[in-house]
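One structure is given below, encoded as structure tokens.
All protein chains but one are shown in place.
Note that the chains take the letters A and B in the order they are written out, and that residue 1 is the start of every chain.
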Amino acid sequence: MTSVAVLEVRKIVKRFGGLVAVDNLSFAVREGEIFGLIGPNGSGKTTVFNLINRFFPLTSGTIHFGDRRIDVLSPHQICALGIARAFQVVKPLRRMTVLENVMTGAFLRTRNVRRARQKALEVLDFCKLMHRKDFPAGKLTIADRKRLEIARALATEPRLLLLDETAAGLNPRETEEAIDIIRQIRELGVTIIVVEHVMKVITGICDRVMAINFGREITTGPPAAVVNHPEVIKAYLGEADA
Amino acid sequence: MALLGQTVICGLLLGGMYALIAISLTLIMGVMKIINLAHGSLVMVGMYVTYVCYRAWGLDPYLGMLVAMPVLFLLGCVIQHFLINRLLEVESVLPENQVLLTVGISLVLTEVIRFIFKSDYRSITTPYAGEALLVGGMSVSIAMAIGFVIAMVFTYLLHLFLTRTDLGRAIRATAQDREAAQYMGVDARRVTVITFGLGSALAAAGGSLLLPLFYLWPDIGHLFTAKAFIITILGGMGSTTGALLGGLTLGVAESLGATYIGMGYKDVVGLVIFLLVLLFLPHGLRSLVRR
Partner (left out) sequence: MHRYRIWAAVAFALLALALPFIFNSPYYQHMLILILIWAALGTAWNLLGGYCGQVSFGHAAFFGLGAYSAGLLYLHLGASPWWGLALGPVVATLVSLPIGLICFRLRGPYFALAMLALGEIFRLVFLNWISFTNGPRGILMVATRPGKIPFYYLALAILGLALWWSYLLIKSKFGYYFVSIREDQDAAEALGIPTTRYKLYALLPSAFLTGLVGAFYMNYVAFIEPNVVFSLGNVSVMIILVVILGGVATLWGPTVGAAIYIALGELFRAQLGAANVLAFGVLVCLVILFLPNGVVGEVDLFKRLLGGKRRGDVGGSLGSP
């Protein structure tokens, strides 16, 4: 398998008024890899996702998915092309059941209710949420809600999955389960970009990691190298010897 | 030329009084964070109180206003405390339930007044009602002029209250960030109740100032609710200067519409402007000014 670039981000800039949230960022994500994005709070990670997804328009730069330019499309078109997203602040469709939530994702690829239900049940089984399928989504625990985010995104049959801090707020066992699921998703052939603070996830499953701060790239490389990079450590902790 | 000038001045004076009503709405909505469709009915009740003072004791409306304001203050506090505050905790399918509660309240207030006073058009006549000043060939109604001045005085007093007093600051804090205000020791529920009362009192004042100029009947509340919202959206939600600007703009637009298009279509002018602003200038005229 050649390393085809599934997603290519070229020199993107995002300004909110006077604030530069993303500053000339470029990176490419290869097919089948798990790409990590780390940085301290406010470094622009979620903004990057919002730009890929086009919840915000770019100030400048371009984003390419395969050979298509996507920074000019609307969020739903981007999802239809094959980029799905699990949000950092989870957005369950609260008054629908877990099954109905995932079916809503599945409907992207079919209009038949029975087939959507079938697909949703498969995804729920895969994400180990079957036991909650008739629960109203608003009544789930935070761990289950995060898993629902992933399941719902998976039901849209994405080629690229954006996971935004899906391990945040989980206990060690839940984190292990989350890592497992992400690995299994990759085995399905889905490319994944992971934004995380939990380093165990980053070092555990990412093939490559990019660290950013103030919207700018610090360094990119294998997880161990990036996580131990002095600039990265400084960004997280401030000046090492204060 | 004189006609244009007169129309504009008339519009400005009227707009100033509308602005008072809109400012009271902005005040309430800033703290309540929900659309309050009962606002016009509060204005209407205030007008009826003033009317009663006039009929029963011959009180001039500008004095009757001083009776209406505390009455409406109490009414507002009661409504907020017993009804609206309760709803902040209820879970329902549509968040618009809160808006609809205000519709229900408006309905109740309107019908209670209709029950007492029937639907007849009422009006008051004051000795100076028909009088006008002649300024450079333009005729300016005295009632409008006085009303405008009093409205501006109230607006200024409100401004002082909000910026110089502790309670005023508490109100502004609650409007900006309810939780943060609570962490700072502000009793948000109590502040909301007081704000609703204060807003109602000012609404009553605005209505009383307009009493010499409008026919009074129970459904006039809807008219004022519409105007208040148009002004609030025009001026930008949450901004008192915006409400002032918006009020003046609406007043002038209505006046021009009435003079040059026709009486019936005057309200359409306001509504169309409202829609256009909603669609194209979401932060109201304020965003133009701030540029």
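Keep this in mind: contacts are C-beta pairs under 8 Å (C-beta built on N, C-alpha and C of every residue); 3 or more make two chains touch, one makes a residue touch a chain.
Bear in mind the structure is a predicted one, so any value in this text is a computation, not a measurement.
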Would you mind listing the shown chains in contact with the chain that isn't displayed? A, B
From A:I38, A:C79 or A:L170, residue that would touch the chain that is not displayed: A:C79
Of the listed residues B:I105, B:A145 or B:V252, which contacts the missing chain in the full complex? B:I105
Tell me where the left-out chain touches chain A, residue by residue. 53, 55, 74-77, 79-80, 84-85, 87, 91-97, 100, 103-105, 107-108, 111, 113, 116, 134-136, 152-153, 156
Counting contacts across the full complex, list the positions on chain B that touch the omitted chain. 34-35, 83, 86-87, 90-97, 99-101, 103-105, 107-108, 110-112, 114-115, 219, 222, 226, 229-230, 233, 262, 264-265, 267-268, 271-272, 274-275, 278-279, 282
